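Removed: one protein chain of the complex. Kept in place: all other protein chains.
Should a chain be cited, it is by its letter among A, B and C, assigned in written order, with residues numbered from 1 in that chain.
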């Protein structure tokens, strides 16, 4: 249903906003701000404020913060560190104040004490969908050590309890991710769930260069695979932050956008009258059977996933544990 | 504590029974039967009948059935199929009658209808501990298909609902396996949990050649890693069958056994007076610091794990779905 | 250069032939035959006979045999076995007579004695490019056993010497595949090289359902990645058979085909006059920057690669060793 209503598939609120702006010159109930840094990083914030706006955008109400770094795909450790720090700040900004109290989220030195379950969504066996599982591989997991030895094992007054899980995809488990996550949350009672997933973008130029963080959880149809049934505060029982990076574009979207460009470029008057959904329909008719279930991804996706999983786990580790190295003394 | 009381580490009830027999000429409350097949396969059944016997054996009351096939490690598809069929029968024999009714467990043709969660314990990244996760990779998962399309998607009147999970190890997740499994069971309500795990044996000649199936769940200290907190009907809430294959021997055990042999062979009168635990103590004193946390495993363990994971998943698939190929027609 | 001359990217001679037929009603110097079996399998043979035809087709002179099995992607072991047998026959048909003598290639019972290096091209870390490496994982490797124990270790009069290598991709090795393969061939002197690679098709419906076997080696630009520098008898020094399965479509091809369909469907007279390369050019202009280096692949590609790598290694094992199980008795 959702899929028919919002045929242009993107998991990025930024792209939905761009599309709305183009079609209608903006949208009531959606706030948009953009900040360009000197280091080439752009931070955009989309706030969907009303139910009407949520319906039009095809995304739930809440905050969507996007970090765009055109050179994220380059192999430059220093630059990646900068992005990790930006990411850590944005994560801190969205942490629930009820759990951590008032903090200056722009400073990363402060130590926190919050109990977080990181969920690595996606399929480890399919490269562009492996981001979530690989981030878990690189997280600094502390919960079991604190449980057994106490927080003083880390020589800190304050230390966050971090646990992680890779639920797998439904074809491998026979279960919805939501079933697994809800079960684990009920047993282990974290203050917060943070999901990490590979996303679908509309624009191929964003693949591997954009990180979205939202406090709305994961919306149905998100991700590459079939992670159905929303993971959010309502369904899971604790607040859910969702962090994602677009790694694929839906094949039908690529074709549809190409047609739009063609039609515009050629001034094909008999086609120009078509609205977006009619063009979609046309694309679907011409191509659907063979493109169904296909996605578009870059050839160097393995290197990109490797880099991104380090960058994101570093961002999470810094956000949750503070910006200094931790070691357990046990 | 357990570890001091039962210093010779084995996860095989068969080996505990052998050890008891040798030391004391048998044990009250333990029933033992052995059946040798023409094809070289031996099936042994140890039944621990009383709490006293359980205490002496260091294993909970219940049935422990062991399949020994000396040529299991050879690369012979026909022979593996035979073992899978034997395994399937033994699995059927231990399925709870309250769920499946009365069946002739020696026949594999009958179709069953039971809802089972298969749990692949262990660490996918450490070869001898990867058996459980690899078995899940090869299972025929049906739950999500039945949930969405009904059992008629398989063209059968009866079909078991199979789901699977790889909980990971505590160092990667920060959580006990029990916490994850209990959470998932609470959400998805299977009739039965079957765990699959790599085990520790006492005798290196059993590595990769023995399958143990028990209706007691997994006892503390089992497995290679630290899967603490027993998974059994009491802790999980539904019956738990546990299937395991020994893939390692504890390094201290190897050394301790060698010393025992040495002492016997040399008729070292001043040492012969030592009882088992004094010899253990001696072995420990001489070696402990460097062998702590070490295990012994065969060099061709990767090929063994690959073969065994196919063999076991085939046994489970046949047991739960009946001995004919299934395909979903969706 | 090649890429500009033959902008529609396909590694399947069958598709080049289809395209030629459509555009020009057939091509001199290209022979085409098609045989449809009762089991739904179609076997097509394209023979490129002349240099002119080779130039037009963008593929070297030689035989290209294609097995199409629409249900190859389904999970049916019996059907896969049938395809493996067909594949084995076709492999036998293309084996060099100078090495194996005259055989009845339609019978698979005969044992052969030929020394073959199987080369698994592609990148194990990128799912749709992992076919070659995964096939090597499943090959029955015999060369080292024969070298050490003699062929009687297998209890056979005749047994093929099979070796295998996964050269990796240039970004991981810094070397051309050709450099590695040529070096290994010079050292180990096989009679024949058989390469296995993931291919690019033009038509998404062929992904995972088509196997191409050719005696021409691998042509420049083939495969998903950058396996440049042809591997063929001339460059490698021994005959090269190449076996491939399309697992991706170039993103630009998808878009270009969509445009062609659009233009045809809409009868856009001002565009219909464009020839194929002008349409390509148009597609490129409209889209190139963001689709450069992108490919299209199915969402269930991991399961497909797993199935296909078994199917192909079984076909190779049967072709080279005869249709009965082998075990080394050492």
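Here is the rule we go by: a residue touches a chain if its C-beta (ideal position, glycine included) is under 8 Å from a C-beta of that chain, and two chains touch if they have at least 3 such contacts.
Model, not experiment: these values are computed from the prediction.
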Among B:44, B:115, B:214 or B:297, contact with the omitted chain is made only by B:297
Kindly state which of the options C:27, C:184 or C:213 is in contact with the chain not pictured.
C:184
Sole touch to the unshown chain from B:125, B:148 or B:325: residue B:125
Which chain C residues touch the hidden chain?
136-137, 141-145, 161-168, 170-176, 179-180, 182-188
Listed in rising order, the chain A residues that touch the chain left out are 74-78, 325, 327
Chain B residues touching the chain left out here are 123, 125-127, 171, 203-205, 207, 224-225, 249, 251, 254-255, 257-259, 261-262, 265-266, 268, 270-271, 282-283, 286-287, 289-291, 293-303
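Keep this in mind: only the chains that are shown with their structure count from here on.
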Chain centre separation (chain A, chain B; CA means) in Å:
40
With chain centres defined as C-alpha means, what is the inter-centre distance between chain A and chain C in Å?
37
Using mean CA coordinates as chain centres, what's the chain B-chain C distance in Å?
43
